[in-house]
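Every protein chain except one is present and positioned as in the full complex.
The letters A and B name the chains in turn, as written, and every chain counts its residues from 1.
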């Protein structure tokens, strides 16, 4: 193939995961600048089309098209009594007037506000600890990572028996001389209990990504900082954090997307209770669509959920991107 | 990852290399999948003119093998393909598949109280032409929930009743005389709780286990016994009525037995039976289906009538699965014939209970079942049949045939769980009324 591509992009990074929207755009602009012959671009377009079409076909037919039909359905009458006409915004109006749904929104937002930062902080903490040269470091890493292999539904089953009144958790508490706890049967303890099950699976998984990121930070940076007399905290704050931003951004975004869609643990552990304290939106959607059979209402919830996720992920991209621009 | 390694070594022209790899793998993989695709869609007709009926049910796989074998033997040309869907997923799976017009379901199991809602969604076939026959062949009142707007939508296969089981060893340990089987000497809930407390004081881990602790089927009789009604009122049964005195008192009692530790929190319905069989509870309220399992485990148990509240009336849960036909079925005649055989003939009805110990609704099969019930555990189950008949005729309460029953039942699961876990009964019930008002507004 002819046509050497001259690139002025010197900001190559060796950190594997995570990039920012801002940086992405910057690169594209530079690459597609006016100096480039049109011929090459159109040839790349043909190649790109060829490479993209299988994946795009799958995504369009198996994700986007059904999603569009979900959006359409959200503007139609509920089929509960046989109606099938247009309902305009009726489904949405109903949702916002329904105290149950308002509770669902509040619970989902609060849950995510706690669980996502917690995942990032814990994964980062464990990554920092377990990326050090400790005896048998690989073993500890593997053990923390092990729950990532547990299928979501199985983790729900495991924790439901752990939290059971005569289960492992209370058994251990009693053995340590502590009082037994209600866990899933108390509106106060149920949300943190569910979070623990979610964190158990997620933290080790994301930790691995962050360890990979940490290993890419050149040793020399730390050595230089040490020579300058930087404390451990300063090294973390001014060397590790900035250089780990892309993996961190990736973990935060990926994790947020996953946690907005949590369903199986709720179904297995709490059914959304007690008192609606764990009624996360995906569970509510499942209830409406599959158990009550009000598919149109469920689709309206799906549309709202997707909008919220778009905003949250967009903001996350932007926040992390603008920092990088500095 | 061998795909990529394989393509690395491929000497072919560069751009084509990748393309071929993808295409090649796809073809191989899809060909491999192709082996299983022939049994698609609703086309149940084979070359030989055999009709295959798809039957969906929530029982353990193989439960209906005797029924199917007997049916296929006497009906050449028809094959029954039974598919079990896990119980927790049954309603949701049927609901979404039927709403999509899935023609690969012919016959399916229906919870009779859901029939009005299912009929409104147009997911059951009108089988009124079987009405006379059904009235003749089934035990009294079992047909009732299957009739909506004067039309017959499904046939009852089984019915149910609940007993108060006790553990004789634990009661003896506490010096308590066990309750008798005589409905005239039926214990009150107050008596049960008192005895349960004493048994716990004497060493029993749990006082009272209620089988389906968060399901309306099991708990409706508590409120009914105190005159609280089904919780829905009005001509169309679409007005929530949960804050009346009967419901509040029943649910206060329900909260208290869990608050005081007589009944355990955090234990799911499917764990109750094994706990009682392991000798961990003094009393157990549940159906006759537990008997064969307990017998196999040599569990100690005795049988007494379902309790009632001292200042109320006896009321007991009833009904069980019905079977109906999907309106999207392409084999309506064959499906009807199968249904008729399973529900209305003695032979078919008995075949449905070969592996599951539950009372059939076919009148003659029911008599046979009563005999088997009485004989199941010598010295324990004699007279259980008569007791069941007495309850079916006198105390059984059907669930409300409301268009909104599906929403109601789903919502009540959470209400019962919350109250069990300590929510204030009156507050929770009035919140439930609000939620129901809102949910029912979708039906108008």
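One rule holds in what follows: a contact is a pair of C-beta atoms (placed from the backbone, for glycine too) under 8 Å apart; a residue touches a chain by one contact, two chains touch by 3 or more.
Note that contacts and distances are computed from a predicted model.
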item	value
Protein name, per the UniProt record, of whichever chain is missing from view ("Carbohydrate ABC transporter permease", "Teichoic acid transport system ATP-binding protein", "Multisubunit sodium/proton antiporter, MrpE subunit" or "succinate dehydrogenase")	"Carbohydrate ABC transporter permease"
Missing chain: touched chains present in the view	A, B
Residue touching the undisplayed chain, where the options are A:153, A:224, A:241 or A:315	A:153
Among A:80, A:120, A:225 or A:289, residue touching the chain not depicted	A:289
Residues belonging to chain B that touch the chain removed from view	1, 3-4, 7-8, 13-19, 21-22, 25-26, 29-30, 32-37, 39-42, 58-61, 81, 83-89, 92-93, 96-97, 99-105, 211-212, 268-275, 278, 286-287, 289-290, 293
Chain A, residues in touch with the chain not shown (by the definition above)	1-7, 9, 12-19, 24-25, 28, 31-32, 36, 41, 44-45, 47-48, 51-52, 54-56, 58-64, 66-67, 69-70, 73, 126, 129-130, 132-135, 137, 139-154, 157-159, 161-162, 164-168, 170-172, 174-175, 200, 204, 208-209, 211-213, 215-216, 218, 246, 250, 254, 257, 261, 263-264, 282, 285-286, 289-290, 295, 298-299, 302, 305-306, 309-310, 313
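Please note the rule applied: only the chains that are shown with their structure count from here on.
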item	value
Rounded Å distance between chain A and chain B, as computed from the means of their C-alpha atoms	38
Sites on chain B touched by chain A in the complex	14-15, 18-19, 22, 26, 91-93, 95-96, 99, 117, 120-122, 264-267, 403, 406-407, 410, 413-414, 417-418, 420-423, 428, 434-435, 438-439, 441-444
Chain A residues touching chain B - in the complex, by the definition given at the top	1, 47, 50-51, 54, 78-82, 94, 97-100, 163-165, 182-187, 271-276, 286-287, 289-295, 297
